[in-house]
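If you scroll down you'll find the structure; I have some questions about it.
One chain of protein is taken out of this complex; the other chains stay put.
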Amino acid sequence: MADYLSISDSERKEMLNFLGITDVDDLYADVPMALRRKKFALAEGKSQQEVYNAFKELAARNATYRSIFRGAGSYNHYIPSAVKSLASREEFLTAYTPYQPELSQGILQATFEFQTMMCNLTGMDVATASHYSGATAAAEACVMCAGAAKKVVTFANVNPDTLETVRTYLEARGIALEVLPALDGFAFLPDEGTGADAVYIESPNYYGILEDTETVIASAHAQGAKVIVGGNPLALALFKSPGELGADVAVGDAQPFGIPMSFGGPYLGYMAAKKEFMRKLPGRIVGETADAEGRRAFVLTLQTREQHIRREKATSNICSNQAHCALTAAVYLSLLGPEGLKETAIKCASNAHYLAAALAGVGAKLFYEREFFHEFVTITPYKASAIAAALEKKGILGGLPLDEHRILWCCTECVGKADMDEVVKTVEETL
Amino acid sequence: MKQYTNTHEWVELLEGKAYVGISAHAAEELGEVVYVDLPSVGAAVTAGEPCCELESVKAVAEVNSPASGIVDAVNEQLADSPEKAGEEGVWIFAIASPVLAEGLMSEAEYLASLE
Partner (left out) sequence: MKTVFEKSVKGRCGVMPAALDVERYDFDADRLRDGLVLPELSEPEVAAHYTALSKRTFGVDDGFYPLGSCTMKYNPKLNEEIAALPGFRDAHPLARADKMQGSLAVIDTLSAYLAGITGMDAVSLQPCAGAHGEFTAMLMVHAYHRSRGDEGRTKVLIPDSAHGTNPASAAMAGFEVVTLASAPDGSIDLADLRLKVGEDTAALMLTNPSTLGKFEKHVLEVADIVHEAGGLMYYDGANLNAVMGVVRPGDMGFDLVHLNLHKTFSAPHGGGGPGAGPVCCKAELAAFLPDPQVVRDKKGFRFGRSDWSVGRVSAFYGNFGVCLKALAYIVTLGGKGLRAAAETAVLNANYLREKISYFYPVGEGRCMHEFVLSMRKLRDETGVTALDVAKGLIDRGIHPPTMYFPLIVEDALMFEPTETASKETLDAAAAALKEIVDLAYTDPAALHSAPHNTPVGRPDEAGAARNPVVKG
């Protein structure tokens, strides 16, 4: 058994002696006797070697795939070795929240740089240090934007986990959520009568489709509603940013930026907004300042928004966030730079368009005739699960069956022509 | 002449308007003010109710209005120089046709209450 303790038996005795007691039990004098447990019904500890082997065996009970064509909120991208190596440096990994700035300039500066990257990608003025996931970032943004009307509007084509999370957060605060249908997989906001404080739209949406965000923003603003734009941030390497299109807040999950799929978490929710929201944003923000000698220094700032100061009146209860994931994403983005990121996005999109055309060629037609980024939906009546199973047999994680007929596919830069041709062949055989 | 509340605001009537600020004691407790969330001109305020916030780096202080009425003016210089809100005699906002809260104290009574 490993216990990670640094006190030897003789030191323990010495310390107890120093305290004038004979048994560590004496330190628990305030715990009522009736509550104290004689026995702790938990297995014996194990050696590190045994633990490692046990987990290796557990890990082996998960299937591993030769190629992955599933996204829907979790994306299989190549993670450069330098990302893993630099992010796993002990100082970054084990440090606490940087409440002591003199000892934390490294993590503070990295977070400041991450905020800058997210502002640049989204076209916004201010970004937070991170949120638990894209889903909670969207939820907190909706809460932030809700006002007198106590109503938020969204569309049926947003990520379902995000939609459920938004609903949970809004219901708790007594804010209504209206989900408008998305015909053809496309969001449409009526020109009047929405009666909402805010509109949440995703582009690319859950089906990978690029929305006409600009029109929705104009319509929402004409009705006095703020607009929160969600989506996969990799798409921001190519397309006009939410800020440029006039959105008030941008949210999403930056897991595609160097963070492993890891069965759904930890991921990296981000939130960026126009300047007017600076003092309303939930969660930590790092700012630049100087010390008494004029040296550049970074600190957690605008803290009066937060729970440790404002308690029940705080803009959010968030304390721990996903700081280490933000650091990882910053390393990833620094390594790829604008060109590397654009090329990655182009490769994902080119692969997806190749696969979509090839699948259509064998009878799995596009369900939505809309421009998409790197995810798309096919229709194959009553064949969705058969296709998934056939691919599974070949060690391929196929697209996500949405129902008996439709499959949501995703291509990243990790797949090549040969992988895609194999998928097409398998689908052809199944149909 | 200034009158004080037990929540450390002062109010002074000048030409029919009530000018409001915070006491030196409150300013010292709060520390350097870094942001003032001013009320909107035209907003109705109620005596004894919070209507504006002062922030330091690590604390937030609500300013309770010492009078009921309509906000007639706010001290615009606080937007750029919020630290001035804690300075002796600097007003934060003014109330038109004010109805003063009950139980206001004179300066001497207020200072005695701090003992």
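In order of appearance the chains are A and B, and numbering begins at 1 in each one.
The working rule: contacts are C-beta pairs under 8 Å (C-beta built on N, C-alpha and C of every residue); 3 or more make two chains touch, one makes a residue touch a chain.
Bear in mind the structure is a predicted one, so any value in this text is a computation, not a measurement.
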{"item": "Among A:E288, A:E369, A:E404 or A:E429, the residue in touch with the chain that has been omitted", "value": "A:E288"}
{"item": "Absent-chain interface as seen on chain B, which is shown", "value": "32, 34-35, 55-58, 82-83"}
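By definition in this document, only the chains that are shown with their structure count from here on.
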{"item": "Between chain A and chain B, centroid-to-centroid distance (C-alpha), Å", "value": "44"}
{"item": "For the chain A and chain B complex, residues of the former touching the latter", "value": "279, 303-304, 309-310, 313"}
{"item": "Residues of chain B that touch chain A when the two form their complex", "value": "35, 37, 55-60"}
